[in-house]
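Let me begin by handing over the structure; questions about it come next.
With one protein chain removed, the remaining protein chains of the complex are shown where they sit.
Which chain is which? They are A, B and C, in the order written, and residues in each are numbered from 1.
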Amino acid sequence: MLLVRGGTVITADSSQPADVLCGDDGAILAVGSGLERPTGAQVLDAGGLLVMPGGIDPHTHMEMPFMGEVASDDFFTGTAAGLAGGTTSIIDFVIPEQGGSLIDAWRAWRSKAEKAAADYGFHVAVTHWDERVSEEMGELVRDHGVSSFKHFMAYKGALMVDDGVLMRSLARAFELGALCNIHAENGEAVAWLQADLLAHGLTGPASHAASRPPLVEGEAAQRVIAIAGVHGAPVYIVHVSTEDATRAIAEARARGQRVYGEVLAQHLVIDDSVYKTDDWLSSARHVMSPPFRPRHHLDALWAGLASGTLQTTATDHCCFCEGAKRKGENDFTKIPNGTPGIEDRMSVLWDHGVRTGRLTPQEFVAVTSTNTARIFNMHPRKGLIAVGADADLVLWDPEGSRTISAATHHQNVDYNVFEGMTVTGLARHTITRGVLAWSDGDLRAVRGAGRYVERPCGNADMMASTLRAAARDPLVVA
Amino acid sequence: MLLVRGGTVITADSSQPADVLCGDDGAILAVGSGLERPTGAQVLDAGGLLVMPGGIDPHTHMEMPFMGEVASDDFFTGTAAGLAGGTTSIIDFVIPEQGGSLIDAWRAWRSKAEKAAADYGFHVAVTHWDERVSEEMGELVRDHGVSSFKHFMAYKGALMVDDGVLMRSLARAFELGALCNIHAENGEAVAWLQADLLAHGLTGPASHAASRPPLVEGEAAQRVIAIAGVHGAPVYIVHVSTEDATRAIAEARARGQRVYGEVLAQHLVIDDSVYKTDDWLSSARHVMSPPFRPRHHLDALWAGLASGTLQTTATDHCCFCEGAKRKGENDFTKIPNGTPGIEDRMSVLWDHGVRTGRLTPQEFVAVTSTNTARIFNMHPRKGLIAVGADADLVLWDPEGSRTISAATHHQNVDYNVFEGMTVTGLARHTITRGVLAWSDGDLRAVRGAGRYVERPCGNADMMASTLRAAARDPLVVA
Amino acid sequence: MLLVRGGTVITADSSQPADVLCGDDGAILAVGSGLERPTGAQVLDAGGLLVMPGGIDPHTHMEMPFMGEVASDDFFTGTAAGLAGGTTSIIDFVIPEQGGSLIDAWRAWRSKAEKAAADYGFHVAVTHWDERVSEEMGELVRDHGVSSFKHFMAYKGALMVDDGVLMRSLARAFELGALCNIHAENGEAVAWLQADLLAHGLTGPASHAASRPPLVEGEAAQRVIAIAGVHGAPVYIVHVSTEDATRAIAEARARGQRVYGEVLAQHLVIDDSVYKTDDWLSSARHVMSPPFRPRHHLDALWAGLASGTLQTTATDHCCFCEGAKRKGENDFTKIPNGTPGIEDRMSVLWDHGVRTGRLTPQEFVAVTSTNTARIFNMHPRKGLIAVGADADLVLWDPEGSRTISAATHHQNVDYNVFEGMTVTGLARHTITRGVLAWSDGDLRAVRGAGRYVERPCGNADMMASTLRAAARDPLVVA
Partner (left out) sequence: MLLVRGGTVITADSSQPADVLCGDDGAILAVGSGLERPTGAQVLDAGGLLVMPGGIDPHTHMEMPFMGEVASDDFFTGTAAGLAGGTTSIIDFVIPEQGGSLIDAWRAWRSKAEKAAADYGFHVAVTHWDERVSEEMGELVRDHGVSSFKHFMAYKGALMVDDGVLMRSLARAFELGALCNIHAENGEAVAWLQADLLAHGLTGPASHAASRPPLVEGEAAQRVIAIAGVHGAPVYIVHVSTEDATRAIAEARARGQRVYGEVLAQHLVIDDSVYKTDDWLSSARHVMSPPFRPRHHLDALWAGLASGTLQTTATDHCCFCEGAKRKGENDFTKIPNGTPGIEDRMSVLWDHGVRTGRLTPQEFVAVTSTNTARIFNMHPRKGLIAVGADADLVLWDPEGSRTISAATHHQNVDYNVFEGMTVTGLARHTITRGVLAWSDGDLRAVRGAGRYVERPCGNADMMASTLRAAARDPLVVA
């Protein structure tokens, strides 16, 4: 047993002094002020610290095969780095082979993830459509604890699906009570722009950003919102990076549609100036999709979080070292897409968000864990501090300061997009299912300690949407 | 002690089976499954019921002197009716005399409210500006538990303040950490339209709606949002009744401004058809400001609640019987403004909101109590179900059905705007600070049992706003 | 020679009394007050009449093969009916065979159109993409007077093109200085909805509207605007029928993009109540794409015209008689899409637009002829009244009244969607290239009198767009 004593417990809706007792089974046994220390219980002094639910990163790609490379952080190193930053759960993406079985892919990912040091779940990608896909979606939901499916509107010739597949897959998922998440960029426009830029000899990383302008993301967001709207189904848009997509979500919500948006810590604080450099490698290391944006988009994203238009924060953690990035030296379309982030998300959010007044501490909790747990059906096991919930906690030092660097981070990758940034607010201790996994700079992550989190379908939002869709007269349209 | 056993506890963020033990001091002693019944504790069977925080109505006018009349529901009858409907707290409005002392008025209202059967707080109206007002605002905040101030942009010649007063009062309140709430209608436009309609011989109640068209509300909402934006201060708009004002709030939030909106149960389900009748009295009984609106506004309001653009629901409960309404028989501007609502708000919201899938049960709790408690600093005493919180509970029967009627309601007024509406979802039992005040149709409200709720300043939102405003360079503007 | 004497000449920007002298070569010889009557000139008394440029309908489908039928109005009957209503030119659509040659199709349409009684031009549809299409677009522009190309985002399995084709075709057209026009509906969503409705046994014409809800049009409009925005190319959206698409155009224009919108007379005055009937035939006769819409869309369309967001009016004139419509008796997807309109467009616009104050007489001229002539490069031959321009005139009786009916119209089709509508404002005389073709109810249309109008590329808007696109740094994005 572990007694976290003397801290201030912050949840998505309140802030008050309280102790937290974590049981040996990994669940929270008690929350309250002046809790007795049970015999044998270890005591962790949380004086001056904020006790918050451990972070959940709903968007990571550990050891993902992509563009001929494999992401360098595996499920162990990646989750361990997460623990060092206060993140205690991830949801990673299962990507089936072209035309392949979703179940087979899910099994393969389950196997790879057994080494994880923290808990994990999976979204499963739908990259084509046929009867088997439809059936396997059902099986994943019924038997394997998968309640969300991923779709790519970009990556033409690889992962991209067209509107016909989206129509079918969203309908099927809605029928199952599962949520669809969407990478929203117009893949045809991107492909044309890539070819056009290459044809003009513009082969460097700056072309990556130029080939994926904001309107290409805004368009796709609008489109999938319309498609979901046809069904009355909720939809979740990953890595919203633009004012355009944020506004599309806000407008849909203003019409009563349940649309969710996720934003990456990286997109919140880094702008497109990273591509305006002669340092090829530095620029290539910032190649991700969507790319970094002009500064006014960052303001819109922060406001999106504070206003409730965007609900979650993530990292799209996907690490490629110099060797991999160099594959695209003569052709920006060959640079593996992705940046690291899992270790620093929470500090960056706190420093740039809470300390500036953009977010309250409660909102910080909501967007780093609680909303994610609710939307993706990990609630009430994850994302809150309450009796019976998993004892996944971060003891946050709001005044602690550190300077981010690849030289000191725990991520298995040779750079950090926040390199040199000094942030105030850090994870002093991280507890995963009752076990101290990070303590004052000491990383005690245990290979294989993480558990697969089954995520059931049909949360309150989904049920409300189903009710509402059922009530629609199919012959009456707005 | 009272043990509520076997229900499903619904809060703003979760739903799970649990018992709730209410102490004799009126606070919650325990929440959990299978709670032991302490000796002597009464047991209330909540089987099949939802146990939710008692409703909070942040906008009532009990026994208010207005337009030469006094509202017929007093603090006892009005709060008692609230208990019958599941509402356990109100925030009423102190309206000083023209140019008079805020403190004096607050004392007068405190005195009138001593008969209340449920807990209450006060917003204090600022209807003019001078040094004394500024000082008394400080005193109310420091010494009297007032943390919100009301402003009227309408009612020319009576309560209306101009933009200069708004600028000053919002600045002063922000400095104090207090929140301003605003009746947003352009009073000059209303006055002109009233005169114009009367001049054209259009003296009936339909002219009331015509004199306060949606754009007059939308304009005022835009304006006060801009004024608050100049200061970086949060602002709360009462009784939002239009798509126009809802959109204004959404746009402000999308820019990162903290703006809140309240919507009345009446405006959510009744449209402007009530004025299209030859029945003068029926039409006059629907005279309130803002008036009822064309139907598309209702959709926008519901979506505003679901999307988080609007946070609270209220009633603007203000009762005038036939005799009072008749004062305006020859001149619609003389019809006392106001409708009853406190008793039926929660049933109407559940039936039209939750049962249609517009809102989840959790969102219902958020918009009927939790958000209000947070915004107006009654949290964590009110608006949640947790150890230490006030034992204000409603045991909700989601399948119970009743037909609303003045013949059976407990409000001290001779009509009901929901007359004849059959609603499913009702308060089976209501508990106020641990005491059963309404049980299966038996109203046990106790005159004087209500307590004044001191509401401190400076919640998390306010502190974040202050931080953010302080960081602005006064010479840099967007 | 024909001297039009004593009328008030109305153009897109002015209104003044003037005579107009039409030469034997079909051009205007003089405009002015008190013109001398040349020897031998016929005089037409225009006293009390408004002399306006003859209408141009930029969207017709004469004798089009579609859905297994052929539209019943051919180039003679259709243009003759147009003359009876004051319309003196059309632009029709060349639809190549699947995968076929654009040039061959253009020749086929040229041949069919030789019987036309009024002048005509052609848009040519791009329904697939390959090198030959690209080359033939060039040839059509250079050698055949075609400066606009049509694209369908709907009609899956038939005319629909995907975003990849749109990207390519818009780029190619922009390079040529030609304008793309777009039928904007998401064809995948429509196809899914059609199948879903049929699967639910909803086989009647009301399902036609339900399968093409407003958001399906709004989405496609947004998308093609984004695609054009990638290139910096102007784009023209045909038959805008929704507030959604109108707003998409307005927002694009507010960003500086040159986007044009066309609205049909039918969509301006008929709403979706036409599908709420048990009269199958009546409902089927209103089957067109996009379908008729709830009333608030109509307001948005009128405002779009007055504000300059929408520039042109058309009819999508496409006639199918009862026999053809009956093909879809058991399956709404088999009802040939289309409604007649060419004969009544101008009267309907005048009556519902000018007489209500929605449009000024000058704006009426702009949206019925001048803007169309400019956008589609018929200006300054068409769309204005000036020396040297074609003497295409309508002598409009603003107080003349008539009741529209299939019993009396000149269109070769057995119904009229405006049946029974009494309109004030009608063509008293219509002059096509100096010849009186309609006079006081006497239709003197001459088979084969119409001429093909070559429309050059590169008007001022196109040149400005090219200038602006050329100045963009390909590596800088908004």
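Keep in mind that, in the parts below, a residue touches a chain if its C-beta (ideal position, glycine included) is under 8 Å from a C-beta of that chain, and two chains touch if they have at least 3 such contacts.
Please read all numbers here as calculations on a predicted model, not as lab measurements.
Asks: Could you run through the displayed chains and say which ones the absent chain touches?
Replies: Checking the complete complex, the chain left out touches B, C.
Asks: Write down which of C:26, C:164, C:294 or C:308 is the residue touching the left-out chain.
Replies: C:308
Asks: For the chain left off this view, which of C:58, C:340 or C:361 is in contact with it?
Replies: Missing-chain contact among the listed residues: C:361.
Asks: Identify the residues of chain B touching the omitted chain, counting contacts across the whole complex.
Replies: Answer for chain B: residues 156, 162-164, 166-168, 171, 186, 188-189, 191-193, 196-197, 200, 202, 206-207, 209-210, 213-216, 218-219, 222-223, 226-227, 229-230, 275, 294, 474-478 touch the chain left out.
Asks: Kindly note down the residues of chain C that lie in touch with the hidden chain.
Replies: 12-16, 32, 246-247, 250, 253-256, 258, 299-300, 302-304, 306-309, 354-363, 370, 374, 379-380, 384, 387, 460-461, 463-471
Operating definition for what follows: only the chains that are shown with their structure count from here on.
Asks: Which chain would you call central, comparing Cα centres to the global Cα centre?
Replies: Looking at where each chain's C-alpha mean falls, the closest to the middle is A.
Asks: Quick one: chain A and chain B, Cα centre-to-centre, how many Å?
Replies: Going by mean C-alpha positions, chain A sits 37 Å from chain B.
Asks: Between chain B and chain C, what is the separation of their C-alpha centroids in Å?
Replies: Centre-to-centre distance between chain B and chain C: 53 Å.
Asks: Whole-Å distance, chain A centre to chain C centre, using C-alpha means?
Replies: Chain centres of chain A and chain C, defined by C-alpha means, are spaced 48 Å apart.
Asks: Which parts of chain C, given as residue numbers and ranges, touch two or more other chains?
Replies: As it turns out, chain C has no residue touching two or more other chains.
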